[in-house]
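This report refers to the structure that appears directly beneath it.
Removed from the display is one protein chain of the complex; every other protein chain stays in position.
A, B and C are the chain letters, set down in written order, and residue numbers restart from 1 in every chain.
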Amino acid sequence: MGSKFARVANSRKVQIVNDVSGLRPTADDAARDPSVGGPLPCQRLPATTDPSQQAVLERRRRLRAAGYEIEQISGSGAEIDPEKLAGSIEGFIGFSRVPLGVAGPIRIVGSAANGDFFVPFATSEGTLVASFQHAFNVMNRSGGAQCGDQQVGRAPCFEFANLPQAAEFARWLSSRLASLQEITAGTSRFCRLVSANTAIVGNTVYVLFEFSTGDAAGQNMVTLATQAVCAHLLANTPTPPSSWLVESMMSGDKRATPMAFRSTRGRNVSAEIVIPAKQVERYWRTEPAKMERAWRQAVNGAAQTGAVGLQGNVANALAAIFIACGQDVACVAEATTALTRVERTPANEVYASITLPNLIVGTVGGGTYLPTAHECLSMLGCAGGGHARKFAEICATVALAGELAIVGAMSSGQFAAAHASGGRKGATANEKPVTNGSHES
Amino acid sequence: MGSKFARVANSRKVQIVNDVSGLRPTADDAARDPSVGGPLPCQRLPATTDPSQQAVLERRRRLRAAGYEIEQISGSGAEIDPEKLAGSIEGFIGFSRVPLGVAGPIRIVGSAANGDFFVPFATSEGTLVASFQHAFNVMNRSGGAQCGDQQVGRAPCFEFANLPQAAEFARWLSSRLASLQEITAGTSRFCRLVSANTAIVGNTVYVLFEFSTGDAAGQNMVTLATQAVCAHLLANTPTPPSSWLVESMMSGDKRATPMAFRSTRGRNVSAEIVIPAKQVERYWRTEPAKMERAWRQAVNGAAQTGAVGLQGNVANALAAIFIACGQDVACVAEATTALTRVERTPANEVYASITLPNLIVGTVGGGTYLPTAHECLSMLGCAGGGHARKFAEICATVALAGELAIVGAMSSGQFAAAHASGGRKGATANEKPVTNGSHES
Amino acid sequence: MGSKFARVANSRKVQIVNDVSGLRPTADDAARDPSVGGPLPCQRLPATTDPSQQAVLERRRRLRAAGYEIEQISGSGAEIDPEKLAGSIEGFIGFSRVPLGVAGPIRIVGSAANGDFFVPFATSEGTLVASFQHAFNVMNRSGGAQCGDQQVGRAPCFEFANLPQAAEFARWLSSRLASLQEITAGTSRFCRLVSANTAIVGNTVYVLFEFSTGDAAGQNMVTLATQAVCAHLLANTPTPPSSWLVESMMSGDKRATPMAFRSTRGRNVSAEIVIPAKQVERYWRTEPAKMERAWRQAVNGAAQTGAVGLQGNVANALAAIFIACGQDVACVAEATTALTRVERTPANEVYASITLPNLIVGTVGGGTYLPTAHECLSMLGCAGGGHARKFAEICATVALAGELAIVGAMSSGQFAAAHASGGRKGATANEKPVTNGSHES
Partner (left out) sequence: MGSKFARVANSRKVQIVNDVSGLRPTADDAARDPSVGGPLPCQRLPATTDPSQQAVLERRRRLRAAGYEIEQISGSGAEIDPEKLAGSIEGFIGFSRVPLGVAGPIRIVGSAANGDFFVPFATSEGTLVASFQHAFNVMNRSGGAQCGDQQVGRAPCFEFANLPQAAEFARWLSSRLASLQEITAGTSRFCRLVSANTAIVGNTVYVLFEFSTGDAAGQNMVTLATQAVCAHLLANTPTPPSSWLVESMMSGDKRATPMAFRSTRGRNVSAEIVIPAKQVERYWRTEPAKMERAWRQAVNGAAQTGAVGLQGNVANALAAIFIACGQDVACVAEATTALTRVERTPANEVYASITLPNLIVGTVGGGTYLPTAHECLSMLGCAGGGHARKFAEICATVALAGELAIVGAMSSGQFAAAHASGGRKGATANEKPVTNGSHES
């Protein structure tokens, strides 16, 4: 029957539906309980690409009927008391409103996330949600995810009179790990010091402290702990430094660095999927061999740029989820250090995986309590403590969907078509439609 | 009188005000005209750190009195018709609301941005807006910005039977630039092909097309143009490729790459400032020499991580402005390829600059028409065509403020304090306050 | 008959011969002329792995018989007069002697290199020459290479009082290209200024000048030209800089940077080859699919490290040839910015290519006149002016052979075996041989 997505390029009338035909009851089905925010059964929503007022109302109706809370999202709830925002914003004058779309369900068989999920995206990039819905439809028969423990680092530095003093301090510090762990534990219920690694750069010692932070993203937590640890070091060091910094930019905070692959910032999470050739043909009008080739060509393209990691457009998925779910959106910068794989299996399937080595996410703290963020996290069954690992696995799976969507589009020649379909307001109003060149000439 | 910012750490009662004491009428003052969205005169706003309902209302009152439109931001305007969102979102169910704070005024003496600006930040990161307000106060006596032309690239690739065919195609393509420019001009009023560079990788030719895109961010525009250019190449090439991609990940799209320094993606914009020692002492309780040293130590920290560019936390500023102003937030990932400088001058001032070589921003298209985004762009005098260069200069200056804020805090030992002051909701509720270690021991 | 290379691991008696069975007369055969150093016909040499005195003498005899000059290499020529070394060394006390082995012939069908070549390697790494001989045998039925023009860059910087002055200087400089080209041409017969690109970093302008340098590596030449160009700029600039550097580390000199892919330092050269499955099976006991998979796994391994480019062990090939041929060995550091591909074709062949975007080599100047270097360059038909492009194509093809050797070994489980066979003197004397684990389990 051909790809719906491809046809979107040619006609606004073609619609992308949320296809649930392949879904069967999941392990979560028996135990699902709205009060803990697990995935809920839900009727198929109206076509993702239907922008009508009626479709919007029907989406809301069905989500509500299935037990999802969307009062704040739909603008009908009472506004939060500004004074409650004191810890999150200063100079407050109101709210930015970012359009929120849902795609789903996507089935995830992860170690923590297990079930079918509707995913909220806050974005103004046309076709973004549609392309995720499209990828979810392809992926709904298989797939898994796996999330490791959370760690966040801070990297103070200490400058001394000379190299021998620096070397002595590095040795001394390494012998104090137990004390530093004790001090860390005194600063927070959740924060624990996991390791301390020193690097000597002339007369200066750089230290990378790595902490576990429970279900919080933990960036404040580790800063406070590092401050306390440094205070202890300064009070006890045989030789005091001439100057020091509590953070020396060596932790990789809010920037992409390959270090993420060696020492986790946030959660290290992987997701994978195997897709049969017929699904690839049906939805993207392409073949596993062409997707593999497109990815290989793209890898060689990226290798000429000095980019960190190997990934297509992970930032798109994460920025939209992060805004929706009250995460620190600036962390998108570092979360793009990802490693995507798209390969053809001997059985002519597509094997794809994504590894996000440093996904900084939390389900408590930060902006997670904000009204619409809380509703979005609840939609994923991830509101509150104990759900950070689950949330990370969902983020990874959605990022993988985004990677598959772009590689599918690249390999079928629909990349430009996908961009063209939604168009943009304003400047692109007079762009002329272009016939797609044949990809395979 | 000591630094207010520093004291924030110790007491919630200390307030950061928006200090306008150093501002004098600017060149824009005579010509300012609300209808074109220029900067407006405005009374001093209540202290940035005052979270009371009363302060919120007073901020709104004064901004409105000065002519700023904030109906949508303050939640009192009518909601946009969902059907008008068709080009920006699919699966629409409502809006994510992100807290919006303003800091300002910040004086900018740029080539396009010239005047005093209130800057909107959409964020849930506590202390973020306050630290920008603090830096604006320090910076309000000097500073400039400079923005180059916008360019956006796309990088298709073409695979051939062998290396000689690839080399022949590369030579042939280089001879067709005029035709390709003509084709590009036919796809859009704004899009122009500036250059085409080829790279041969075995039997495959990678091509980097660079386009100018007027006032739009232009990512769709260049994709459509590249599609048209490729269609022409495929129809005319003496030897057809065996396969090709319209985008090969070599353009640097949504990832940090050092290529940004050589070939602009978006706008290449620099901002600089000179700050006297007494300002540095007054606001950050530090000295130019200490700020220079802190930055130097941080540069050596970052150099150990393989990070792209040299910058502190540019992502914080850009994510908050991008959400507020309807930009493509995922582009924060690539915009962090920045180069910050913090130096002590022979006259004992702080010289600081930032270069953002690839700032992808637009004042038309994308999400710029969304109600709250339009109000935020208008607040900066940047709504609509002809303002993209101005907007880029404002973004750069604000990013520079963020860099100064972090280096000021690092060098005065207030880095952790700044984090602690706002705290975070939830998980950090039981964090214990920590006495700041002395920075200079 | 199985792979000889593999068996090397188990027994010193197994020999790697230089297999010429697949070679037919080449285009060069008719026109070869020893006086211009073209490739010469030569009898098969004794087995590469035969270390006996007799084999050494026989190799020399056959090479001499074929017209190659190896007097200096074999230690029988008169020593060069030390005073003639004045431009190449100071504090001279004698010579380091590095063992020199030859592998070959390797057939190259390049745009400049065309024929069968014996390749000299100066190294003390056991098995290195043998593994190249092995790869040459596999490659001798096909393959091509292509080399672009030579360019070398220098990147001065100019610091001004402020950003506007810097921007003005950048604009002014861009308008002076013709003058700068004239000045450059006055400094050398060979050096020509190709382009000048400016980057503004706050109050500082970085300029990348790119020059063509004829057949010389050209690093001195471009420094002198840049000095002259800067002198002109300083004498004519409307606003003088407060300070400047003739080289700002932005040229990529002697370090690996991804910039090499965008703006050539040295020569941009590619080589490719297609190898039938039966050759892969015969020599490496592996299959095209396994080689493709091994390379793909290795690419994902490298992606986790932040390495520049994607390559296996290009440094091995280049260091050994550079020492042998009087090149600047320190340039190996930047030449490792390479991009290797190893893929399975639909016809079940191995397609492999290598791109060296910045190969700094010369056939005149530098150490090319030194007695043994001259003989080595002559062995390749590359001594003297007019041969730099040919030499670059040979280097690329040999580097490709090295890549295939390692991927072949990796995919067949012989990687460790290859290392073990030759062993190292001294420390490894008591290493115990290890049975190879099966690669495909």
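Details
Heads up, the rule we're going with is that a residue touches a chain if its C-beta (ideal position, glycine included) is under 8 Å from a C-beta of that chain, and two chains touch if they have at least 3 such contacts.
The structure displayed is predicted, hence computed values, not measured ones.
Contact with the undisplayed chain is limited, among A:80, A:167 or A:234, to A:167. Within the full complex, the residue among C:137, C:212 or C:368 touching the omitted chain is C:368. In the complete complex, the hidden chain is touched by one of C:117, C:206 or C:391, namely C:206. Residues of chain A that touch the chain left out of view are 111, 144-146, 148, 162-164, 167, 197, 199-203, 208, 257-259, 261-263, 268, 270-272, 274, 306, 339, 341, 351-355, 357.
Mapped onto chain B, contacts with the missing chain fall at residues 257-259, 261-262, 296, 299-300, 303-306, 308-310, 339, 341, 343.
We take it that only the chains that are shown with their structure count from here on.
For the copy pair chain A and chain C, the superposing rotation over Cα atoms measures out at 180 degrees to the nearest 5.
Two copies of one chain, chain A and chain B, form a contact in which over half of the residue numbers belong to both partners. Inter-chain centre distance (chain A to chain C, centres taken as mean C-alpha positions): 42 Å. For the pair chain A and chain B, the distance between C-alpha centroids works out to 21 Å. In chain C, the residues that touch at least two other chains are 257-259, 261-262, 306, 339, 341.
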